[in-house]
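Starting off with a structure, shown below.
Removed: one protein chain of the complex. Kept in place: all other protein chains.
Every chain is named by a letter (A, B and C) in the order it is written, and numbering of its residues begins at 1.
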Amino acid sequence: MSLNSFGHLFRVTTWGESHGPAIGCTVDGCPPGFALSEADIQPWLDRRKPGQNKYTTQRKEPDEVRILSGVYEGMTTGTPIQLMIENTDQRSKDYGEIAQSFRPGHADITYHQKYGIRDPRGGGRSSARETASRVAAGGVARAVLAGMVPGLKITGYMVQMGTKVIDRSRFDAAEIERNPFWVPDAQAAADWAVYLDELRLSHNSVGAVIEVVAEGVPPGLGAPLYAKLDSDLAAAMMSINAVKGVEIGEGMASAALTGVENADEIRMGPDGPEFLSNHAGGILGGISTGQPVVCRFAVKPTSSILTPRKTVTRDGNEVDLVTKGRHDPCVGIRAVPVGEAMMACVILDHLLLDRGQTGGVRGQIG
Amino acid sequence: MSLNSFGHLFRVTTWGESHGPAIGCTVDGCPPGFALSEADIQPWLDRRKPGQNKYTTQRKEPDEVRILSGVYEGMTTGTPIQLMIENTDQRSKDYGEIAQSFRPGHADITYHQKYGIRDPRGGGRSSARETASRVAAGGVARAVLAGMVPGLKITGYMVQMGTKVIDRSRFDAAEIERNPFWVPDAQAAADWAVYLDELRLSHNSVGAVIEVVAEGVPPGLGAPLYAKLDSDLAAAMMSINAVKGVEIGEGMASAALTGVENADEIRMGPDGPEFLSNHAGGILGGISTGQPVVCRFAVKPTSSILTPRKTVTRDGNEVDLVTKGRHDPCVGIRAVPVGEAMMACVILDHLLLDRGQTGGVRGQIG
Amino acid sequence: MSLNSFGHLFRVTTWGESHGPAIGCTVDGCPPGFALSEADIQPWLDRRKPGQNKYTTQRKEPDEVRILSGVYEGMTTGTPIQLMIENTDQRSKDYGEIAQSFRPGHADITYHQKYGIRDPRGGGRSSARETASRVAAGGVARAVLAGMVPGLKITGYMVQMGTKVIDRSRFDAAEIERNPFWVPDAQAAADWAVYLDELRLSHNSVGAVIEVVAEGVPPGLGAPLYAKLDSDLAAAMMSINAVKGVEIGEGMASAALTGVENADEIRMGPDGPEFLSNHAGGILGGISTGQPVVCRFAVKPTSSILTPRKTVTRDGNEVDLVTKGRHDPCVGIRAVPVGEAMMACVILDHLLLDRGQTGGVRGQIG
Partner (left out) sequence: MSLNSFGHLFRVTTWGESHGPAIGCTVDGCPPGFALSEADIQPWLDRRKPGQNKYTTQRKEPDEVRILSGVYEGMTTGTPIQLMIENTDQRSKDYGEIAQSFRPGHADITYHQKYGIRDPRGGGRSSARETASRVAAGGVARAVLAGMVPGLKITGYMVQMGTKVIDRSRFDAAEIERNPFWVPDAQAAADWAVYLDELRLSHNSVGAVIEVVAEGVPPGLGAPLYAKLDSDLAAAMMSINAVKGVEIGEGMASAALTGVENADEIRMGPDGPEFLSNHAGGILGGISTGQPVVCRFAVKPTSSILTPRKTVTRDGNEVDLVTKGRHDPCVGIRAVPVGEAMMACVILDHLLLDRGQTGGVRGQIG
């Protein structure tokens, strides 16, 4: 019910505004007895950190996470884990104008309409900065998953930036960490750099599609019908700023398939049933199949741009607004670690939920 | 937390298996004092009812809803409303074989793995039959919305069936109720009939994309960040059987847009701010803007088909399975009223949630 | 969040009015693979059934429970279990007058004020009849607990009726099922019969205190700080009609104890630590200790009595109201099986919740 929480048993509540003293989250329901320190979380935050290259906002912040509770002598205790990240680079002067006018495509106007008041500094609560809390929570989830499901691996990458779509025949996982776009293709990385530079210099921005894959997810996770694994993933990804679409497996393209094409046929392998394809994206009936869980989401282009756009002020005056300040030309880039974090949280949550209801015992085949 | 519930304040819990004695749902948190009888709900169920034409399953059931509680002298009382629909056409003999083997693309295998037991009759809990409960709950939501937000209108229709996509220049809302596909284009309806007949006769099936639009939604609905209106819509739609993707506004296509293109510019109209476009699909920052809320979802092709597919049995034997029985060649058709129902439930839920937190007072502009 | 649900993972949602067509509940989150049929639930309902002796309402109903979902071939499937009990003895004529006036001490006036409408037939939703749904849900919980925690035993009994308090030196568990008051003392049963007859014949009623003890509860159940085992028990018991107080262990009397007296000292026994007393009622810090969980609750006297009481009508007229009809002289009698049912539900819920978070592994001592 909580408006700023997600998850059932592994439950994360985030708080904080972009330019307040700090942001953070409470991770409740974490299993006890897992090794955890700031050093387990910080690397994930460092991947999301702005200012690492010219394609992300030039805001410079160390984004250092502190664990304030729930850990004793380097181990989780089962009590709530409070993670706090101080905001150190708050240039509130940049945002004076937007206190009075509403950036088109931004949450400014709806926060104002709903609450009658909003914190305009850096976008306040609607800033992408909130996603740092998600990444921190994801770091906790990963630390626990590492112990509970040793073979689990979560990988996010961009598959589309603007009109540029990757050629999957050139997919190279090793390339993901080598370029600023997290794109699994060196050639695409080079092309996209030129493309995004042009957009940035023309005071424009562009959207993106991120794919997150979880390998090694055990079968049986997901609780039909309203706590389905895919339903929870959809909610988790759609809750990320600027996301406008979520797909599982074939996603929207499944509409164009026939039943014959779409069926993931099954044969017996050495360790049990094996699927001959994965159109389902690892989820059937809301429950994981044991295949890789494949999720994609689209991020709209950054709405804060240097090109003037028509809007109105709180007083009802019509103006043309240029959003000065430091903005990501493609906010989708930094959404990659965020999507991974949400995947980690959802999977751990469902591991605990399934263990609660079923004891984790699996029906046998063969 | 409930595994079979959705909604925050207007909360629906569904129950029932395809071939058990009945299915139904409890609608909790319904506002008191609204007129409600079976006659308000039945028409929506009739639209979803199978067996109405050759494109939907030939299962014949009246799908008559009964209100068992929560209504007194034709008015909602604020106590839980129990809606029950008896199952009358249960041909369990059709489903003998699938008790032993797993239909590819179906939830058979995952239910078995998770629970170690499943009700195979008609797909049990994973049957599309469960969506009748959603439609019934949606009928309650519509009855309340009619009183609370008089101008609100929710319309669902198909925009794609298999490889056939509608031509939006021929969009004709009046056509939606005239053809079995709920497609807003008479020409498409004729073409699709031929197309689907061919697929059906070749023992195949096909997917679809449904669009649901809510007009007249007041601004201010949606509670960031994890009870966002779009996040809850994504979860609601993804929880429908066979759905693999959900989009708001431009959806996945927003990735290809630039910030200049995507910005919905704002001018002052006679009654306040007006947007010059609606790429956002009526939602910014998780909160409704007052523009039409536009949601699309993709339904995968029916997995129960008469074409043999490779699979395994519970005993681990490899078999080729033909799913006999009565199946929809395009289950997406019947998902149209289901999508409308979920939209109605989500909007009412957020109306109540917003009224709870803010009192429904709106920030002024101009 | 649901207004008519309780429990975290084992979650019960009740519905229905006293004189509507039926009452019932949905049990969600039940573990799969446990034997369950109506025959497992009916005996518990029979214990609560009215009309069994002159001390309970003369309403005659078979209270036959039907399982409508969630069970296949006599086994729970993990999907929601719908339990329905039809109302067969609805004498609405008895309740004509109370539609216009408010019984003192009853929920009539508050339902009217809150909702602006109420179902006056038999008390509608506020009738003690709703507790039949709790007992049915408790029957499901007991069936699962019998499999999961073989030694668990839940026993409820009356320890006080009106001004009569049991003498614990004469406590005889075997006596509980032998008298209409569930009192563990044959002498008290005889005395109370005389006492209650007098009250009944003088058109009066009286309150009671019920004690429910759960033996064999494993240590480690309960999730501090807001899902504590005692906090959930308090909510569960206080949600029963007419309950005005809840105690754990020493309860209110613990205020008068010193720290020296109250400490349950610990020694090592053959199987681990043993407590030398149980002032705590089996719960420390919100978590079960392994000792018997002891809970008591007070039920106020039935407010529907044949003695005239001053009240007002909806029109604001002052009247003296005599509540005709069939009433329990001590509604606390029938609260005994209800309290047991709530105890069973809370314990199972916490077993699942604990298994979800910790895997059910226990810290070692010695």
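Going forward, a residue touches a chain if its C-beta (ideal position, glycine included) is under 8 Å from a C-beta of that chain, and two chains touch if they have at least 3 such contacts.
Keep in mind the model is a prediction, meaning the values are calculated, not measured.
Taking every chain of the complex into account, the chain not shown here touches A, B, C. The hidden chain makes contact, of the residues C:P21, C:P224 or C:P292, with C:P224. Taking the complete complex into account, C:T14 is the one of C:T14, C:T155 or C:N179 that touches the chain left out.
Although one chain is not shown, part of chain C still touches it, namely residues 1-6, 8, 14, 102, 104-107, 109-117, 125-126, 130, 160-163, 199, 204-209, 219-228, 230-239, 241, 244-268, 272-273, 276, 279-281, 283-290, 296, 298-305, 307, 309-312, 314-318, 332, 354, 357-358, 361-366.
In the full complex, chain B touches the hidden chain at residues 1, 9, 29-32, 78-79, 224, 352-353, 355-359. Mapped onto chain A, contacts with the missing chain fall at residues 1-5, 8-9, 11, 13-17, 20-24, 26, 28-29, 32-33, 66, 68-70, 72, 75-82, 114-119, 121, 124-125.
Everything below uses one rule, namely that only the chains that are shown with their structure count from here on.
Of all chains, the one whose Cα centroid sits at the greatest distance from that of chain C is A. Centre-to-centre separation between chain A and chain C, using Cα means, comes to 45 Å.
If you average the CA atoms of chain B and of chain C, the two centres end up 38 Å from each other. Among the residues of chain B, those touching two or more other chains are numbered 1-5, 8, 14, 114-117, 125.
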